[in-house]
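The complex appears here minus one protein chain, its other protein chains still in place.
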Amino acid sequence: MFEYAPAPESRSVVDLKPSYGLFIDGKFVDPADGSGFKSINPASEEVLAEVAEGGAQDVDRAVRAARRAYEKVWGPMPGRDRAKYLFRIARIIQERSRELAVLESLDNGKPIKESRDVDLPLVAAHFFYYAGWADKLPHAGFGPDPKPIGVAGQVIPWNFPLLMLAWKIAPALAAGNTVVLKPAETTPLTALLFAEICQQADLPAGVVNIVTGAGETGRALVEHDGVDKVAFTGSTDVGRAIARAVAGSRKKLTLELGGKAANIVFDDAPVDQAVEGIVNGIFFNQGHVCCAGSRLLIQESVADRVLESLKRRMAQLRVGDPLDKNTDIGAINSAAQLARIKELSDAGSAEGAERWSPPCELPDRGFWFAPTIFTGVTQAHRIAREEIFGPVLSVLTFRTPAEAVEKANNTPYGLSAGIWTEKGSRILWMADRLRAGVVWANTFNKFDPTSPFGGYKESGYGREGGRHGLEAYLNV
Amino acid sequence: MSERVAVRKTYKLFIGGKFPRSESGRSYLVQDSNVSLASRKDARDAVVAARAAVKGWAGATAYNRGQILYRVAEMLEGRREQFVGLGVPADEVDAATDRWVWYAGWSDKLPQVYGGANPVAGPYFNLSSPEPTGVVAVVAPETPALLGLVSVIAPAIVTGNTVVVAASPSAPLAAVTLAEVLATSDLPGGVVNILTGRLSETVPTLAAHMDVNAIDLTGVTDPEVAADLEVKAAENLKRVLRPVPTDHDWSADPGLTRMTALLETKTVWHPKGA
Partner (left out) sequence: MTATATSARSDLSELGRSETALRTFLHGLPGVDQVGAEQRAAQLGTRSIKTTAKAQAIDLAISMVDLTTLEGADTPGKVRALAAKALRPDPADPSCPHVGAVCVYPSMVPHVADVLRGSAVHLASVATSFPSGQAPLEIKLADTRAAVEAGADEIDMVINRGAFLAGRYSEVYDEIVATKQACGDAHLKVILETGELATYDNVRRASWLAMLAGGDFIKTSTGKVPVAATLPVTLVMLEAVRDFRAATGRQVGVKPAGGIRTTKDAIKYLVMVNEVVGPDWLHPDWFRFGASSLLNDLLMQRTKLTTGVYAGPDYFTLD
């Protein structure tokens, strides 16, 4: 046997303070009522830092700071200068990428190879991309003189903390808005380090404000009268509540919500790459991915063979210490999420699906879930309909392309889909019919700042990324 | 010789390409004509018809949709006097006709203007294209009776959506007459469905309907009603177009936003390899 010795990334590159205030008007400040919460490492349950819990008063302060900055500094500033600040931020992110990657893995539980090779490069790329738009807005296709909206209130999830921050802040600032952003309560730390980067970049005070907290903080932000634009990424239930909350207001809203993507494998698929795509589709980031390929649809004639290959491949997945460079699957982000994954998986077993996981030792402390597949799943099973948001794959079969489309679209969601076949015309036929905002053919879970991302139906509305991503932050 | 007795028209609903009475059997009087008073069930039937029409209409070629919208303009031009007879100013009829022509031309251009290739950092073909969102409920503006109506229907359907329109309660004759135009323009049945009657009966049903993908609240004048409808629409995360001010200038260049608000962007990735 060829056992890989532990290869831990050094955490000494991260210099965490014992506690963090709110980042408002360019400074870290204490919350009005002094309350706070702890952010822990989900792989060890160790406390990483104490973080302020922003209340309504703090949100108000942040929105006012953002308004001032919008009216006095950022709004009037020429696009070329806004661009230079964003380029500066992009560069600092690149220079400090190892530090940010390690902190992301500590706070989120994702493997360092993903935070290092996926999250951080995409974060920097996103700022670079939108930096370049700041002085080219008249050429973006939204009329000769598109205007920013004003103050954006942004609420982001815990699955890609810094990347979701980048998706929100970069286009908002490029278009000339100022922002108040609330990171998720389980993963606030990289956003706070980003606040330090804003200081390092001499970004004018109030342009970016970070208010940490949980659901109530987010609600205060979304409902604040001084907010002109709300952007949210997270669950469909919360998205619905936000859509109700902004009803009848002037606030412009974009939502990136849940998904239950079908990953469709035909009998002529490039099978080894398809298996990689299935694994990447559901086990990337512990399956904490809104566009995860959580429903595998295999053409019945090859289902046994594909499953055999998939199981063999899953046995190679290395679950454990997120900071080990050889870890493929890290920790589940929180106890609450772990409970949800367990609950739905148990429902899968109870409803008669067959459950399988490779032999895999899980650490004693922290939140862990072995990569799992369910076979014999039907459309009626909860695990085929509800978003599990964990490393759990539901496997269904189909006979014809039309049946694959029908099953794939038979969900209230519509964020993404995958197609695996060597036949070009079938790819295009399928892609036309799949009701999903992103269709990956012979690949999966690919992201790029130039490529619009977002869902159909209950997966939300609006697009992030590309020229389309500007629209959410322009008054058009 | 006695004067000829005129044949009067019965103004009925327009659902699935047919002109049924309201299932409720009710009507109301407008300009001395009986007009159907649509019920919640009529609204539901209209959604079923609109949904059934999505596949064919969204799947039609852009060229074909453009041809049909242009045909609508041709038919409308031919009925100019009829609309004038209903009290629609002649220049409004002309503007409405021209608006069909304008939108007809967009069918095969918007995907190029609003979509395109994305230069991703990797060996991938990556293309974004707009697609219709599906079934759209539309509250037509109270006035102008014809131009307002055309200005909300045409941008919704040119890209492949189908619509259920709640017509202006005070000016439904133009709407039903427009339905006659549509019915003779090769527009497939169900692409446009028109409900006449009280907005308070049909629109809340449409706003809450889980098989409606978007709602255009243009004609809703009461802000509280609009907010309530938006709350209902949130249940399945409908795309929402908020009301426009009552003094909105319908003769101005409409821009793209009425079309783009009812589109989804689909992005397809594929590796490039030999």
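Worth pointing out:
Going by the order they are written in, the chains are A and B; count residues from 1 in each one.
Just so it is clear, contacts are C-beta pairs under 8 Å (C-beta built on N, C-alpha and C of every residue); 3 or more make two chains touch, one makes a residue touch a chain.
Small disclaimer: the values here were computed from a predicted structure and weren't measured.
Contact with the chain not shown here comes from a single listed residue; of A:Asp117, A:Asp202, A:Asp346 or A:Glu406, that residue is A:Asp117.
Touch with the chain that is not drawn comes from one residue among A:Asp30, A:Glu216 or A:Asp268, which is A:Asp268. Of the candidate positions A:Ala49, A:Leu193, A:Val302 or A:Ile332, contact with the unshown chain belongs to A:Val302. Among B:Pro188, B:Pro254 or B:Pro271, the one in contact with the hidden chain is B:Pro271. One chain is missing from the display, and on subunit A it is touched by residues 1-7, 113, 117, 267-273, 276-277, 302, 305-306, 309, 316, 325-326, 422, 442-443.
Think of the hidden chain as still there; on subunit B it touches residues 122-124, 271-274.
Keep in mind that, in the parts below, only the chains that are shown with their structure count from here on.
Averaging Cα coordinates per chain places subunit A and subunit B 36 Å apart. Interface of subunit A with subunit B (complex): residues 125, 141, 143, 236, 239-240, 243-244, 247-249, 255, 257, 412, 414, 427, 431, 436-443, 446, 448, 450-454, 456-458, 460-461, 463, 466, 468, 471, 476. Residue ranges on subunit B touching subunit A, taken from their complex, read 113-114, 118-122, 124, 126, 128, 133, 213, 223-224, 226-228, 230-231, 233-237, 239, 255, 257, 260, 264-271.
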